[in-house]
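Right, I'll just put the structure down here and ask away after.
With one protein chain withheld, the remaining protein chains of the complex are depicted in position.
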Amino acid sequence: MSHSGSSQSFADEVKAIPGGEFVELCFSCGTCVSKCMIQQKLEPEYNPRRLLRMVIMDMKEDAFDSPTTWLCSACDLCYPACPQQIHISGVITAVKEIAVEQGGKTTLKTAAVDQQTCVSCGLCAEACPYEAISLVQTKVPYRGLVQVAQVDPGKCMACGLCSAVCRSTSIGVPDDYTDKALMENLWDWLQPEGVTF
Amino acid sequence: MSELIAKLKSEIKRLFDEDVVDVVIAFKKADSPLRPQPAFYRKGDSLEDLEYNSLCQNNLANYLTRYPHETRIGIVVRGCESRSVNALVVEKQHPRENLFKIGIPCQGIVDLRKIVKQTGEDVSGYKEDQEKISVVFKNKEYQFDRKDVLHDSCLRCVHPNPVNPDVLLGDPLPEGDPGVLRQAVESFEALTKQERYTWFQQEAERCIRCYACREACPMCYCTECFVDHNPPRWTESTISPAGTQAWHIIRAFHQTGRCTSCGACERACPMDIKMTYLTDKLNEDMLNQYDFAPGMDDTTQPPFASFNLDDKNRFVA
Amino acid sequence: METKPKIALFQCQWCLYSEPDQYWVDHNLPPSIRLMKVSCTGRINTLHILNAIQGGADGVMISGCRPEKCHFKEGNLSALRQHEEFLNLLDYIGYERDRVRFVWLDLQDRGRIQQELADFENKLQELSTANTLATRINAPEGEVHV
Partner (left out) sequence: MVDAARQPRIDVRTYTEVEKVEGFVGNFKVTLREKAKHVLADRCNGCGDCAKVCPVEVPNYFEMNLAPRKAAYVPMSQSVPLIYNIDLDACIHCYKCVEACGPLEAIDFSQEDKLVEEDIGAIIVATGFSHFDPSVMEEYGYSRYPNVITSMEMERLNNSAGPTAGNLIRPSDHKNPKRLAFINCVGSRDKRYNPSCSNFCCMYSIKNAVLLKQMNPDVDITIYYMDIRTPSKGYEEFYDRARELGIHFTQGRPSMITEDKETHNLFVHSEDITLGKVIEEEYDMVMLNQAAIPQPDQDHMSSVLNVAQSPGGWFMEYHPKLRPMDSPTDGIFFAGACQGPKDIPSSVAQGSAAASRASRILNSEKWEIEPTVAVVWPERCSATTRGRACGICAKACPYGAINIFSPEIPAEVVTAKCHGCGACVAECPEDAITQLHYTDAQILAQMRALLADKPEEKILAFRCHWCSYGGADLAGTSHFEYTANERGMRVMCSARMDTDFIYEAYRLGAGAVLYSGCHPQDCHYITGQLIGAKRAERLKKMFERMEMTDGRFRVEWISAAEGDKYARVLNEMQTVLDNMDKDELRAEIERLKPDMEKRLKKFPNVPGVSESMAYSDTLVSAINTQKKEPA
């Protein structure tokens, strides 16, 4: 942590990325935190206000370690509510971009492609709201050099929209909501008791 | 017809001579004159057995996905095939620059079943002109009006001319009337819920799960079909009512915005199950709601691949 | 005893803003309603819906955020066209499309999920059961069927 006017502080780095410009306007009112559902639903340590603070205070390592950096899905519910009109997700995305550049890894279970069955129709790439999916030529065992979808874990937010549009069930997110888990849950309930075959 | 075949041969020869393509997908004669079959010609192959007539049942676009992207493919396309090719290009199944489309305006595909029903299988001769189709069965010639023996989906065909072919052999034909298709969908919709369900149930019930429809369809190119997936097993894989119903619903649904109404699935079905009434409905919806018709160009993504904030206005809140 | 219609409830994990609502859905659902939480309604495949129907559920309810308030940008819209068209198709083959219902909950819709479920339950009771799709046969115990 330093306030020395060094040429490129962490805050400067963030501000240099479009979206991160106005981070220093934050006066910590907490609207963004209470607008966001991640703290309540997913991760108690999640707090965009504090991440902004970390940026302002040049706390680079802490920012990279913060779950906020990795869990923000850029839904922008907070942005229209911010009285200082800071594009909060823009700041967080900027931090994430720098973190990924410097070797940071997302804590999310990002989407995975089954290269054996992927036919590279490109629907997932079209559906992905984060532009995390691209189609690449790659060598796949038993199939040779074929084009398949590839997920950029630095961009994927594990929403699973790709899995919903895939006709051949070739892409999925290995989190708590896999097709397998969902269907087990469903069948567990629909199976009437005492029926055996 | 022989004139067209000659043109076709010389065009294919030119493509090989000028090294435009590596392979040409077309039709060739088979043992039975009623069943010309797909052929894959390479440079140096004899084009002697090349065939083209209204009995060519297959949708040749089906074979596109079997080649690596680098292969330069020449392909004989009729109206529906050209659109299937476009749809496949949109889905990045083959790069457009490695495709050469030899277009032929299509007078419709003859439904074998409609002929065989009145003759029998062992047909020994076949002739056609603009209006008439004639076959020789047990040394007797049978003549049919073309429109009486065309496949149902061809009777509803809107675009008989190939879309953006690289070369067009033959004169373009007048476009079809889109009202025919719309009316077919509307008349089915006019039935009561119960009638529609009964129809669906009866059609689905006959399915023997041979997947000939899947194999015949150019858009069914998945390496692993959803019915084969495990886990989770999405549908019953047996011929149980639940299994066949699920197959027919999802097979059709996966064609939304992609089916070019070529009818290859129905022609391939050994159980003579009607299938296009489902895809026709889906196509009508795509046209009405998103002004989208599959395969009309090789860049526009089908509606399911995108969304628009305005969509929400159409939907339940 | 009157049997309640079975409802498969697909809930987007973000759509219930108020904690008591989420608690109620998580813990106090009646046995006739089963919660299937998903990360986003955009993640629901038509196969999920079909399986719920073919599994014998009388109705499928999908609750999600309003599209402009989707946690994944406007992600839930991407599957929306699919779901809409899927319902059109089901309707076309004679299945009651009213058995599948979408509910978009706004941030301030405290307590609405309970009302919507009750309302849906009533609606399902009114519908006839004649045209329901063939149900899947239950898997033998122990065999992997899912």
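Order of writing sets the labels: A, B and C. Residues in every chain begin at 1.
Just so it is clear, a residue touches a chain if its C-beta (ideal position, glycine included) is under 8 Å from a C-beta of that chain, and two chains touch if they have at least 3 such contacts.
Remember, predicted model here, so these are calculated numbers, not experimental data.
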Checklist outcome for this item: Shown chains contacted by the missing chain are A, C
Item to check | Which residue of A:T31, A:T138 or A:Q191 touches the chain not shown here | outcome: A:T31
Checklist entry - In the whole complex, what residues of subunit A lie against the chain that is missing from view? => result 27-35, 39-40, 44, 47, 49-50, 78, 80-81, 83-85
Next on the checklist: Residue by residue, what part of subunit C touches the chain that was omitted?
Outcome noted: 17-19, 107-108, 110-111
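Just so we're on the same page, only the chains that are shown with their structure count from here on.
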Checklist entry - What whole-Å value do you get for the distance between subunit A and subunit B if each is reduced to the mean of its CA atoms? => result 41
Item to check | Cα-centroid distance, subunit A relative to subunit C, in whole angstrom | outcome: 26
Checklist entry - Hey, how far is the Cα centre of subunit B from the one of subunit C, in Å? => result 36
Item to check | Touching two or more other chains - residues of subunit C | outcome: 47, 51, 74, 78, 82, 137, 145-146
Item to check | Where subunit A touches two or more other chains at once, by residue number | outcome: 127, 165, 179-180, 182-184
Checklist entry - Residues of subunit A touching subunit B in their complex? => result 116-123, 126-127, 135, 137, 143, 145, 147, 165, 167-170, 179-180, 182-184
Next on the checklist: Considering only the defined contacts, which subunit A positions touch subunit C in the complex?
Outcome noted: 37, 40-41, 73-77, 127, 129-130, 157-161, 163-165, 173, 175-177, 179-180, 182-187, 189-192, 195-197
Checklist entry - Quick one: in the complex, what on subunit B touches subunit C? => result 188-189, 193-201, 226, 230-236, 240-243, 245-246, 249-250, 252-253, 256, 278, 281-282, 285-286, 290, 303-304, 306-309, 311-312, 314-317
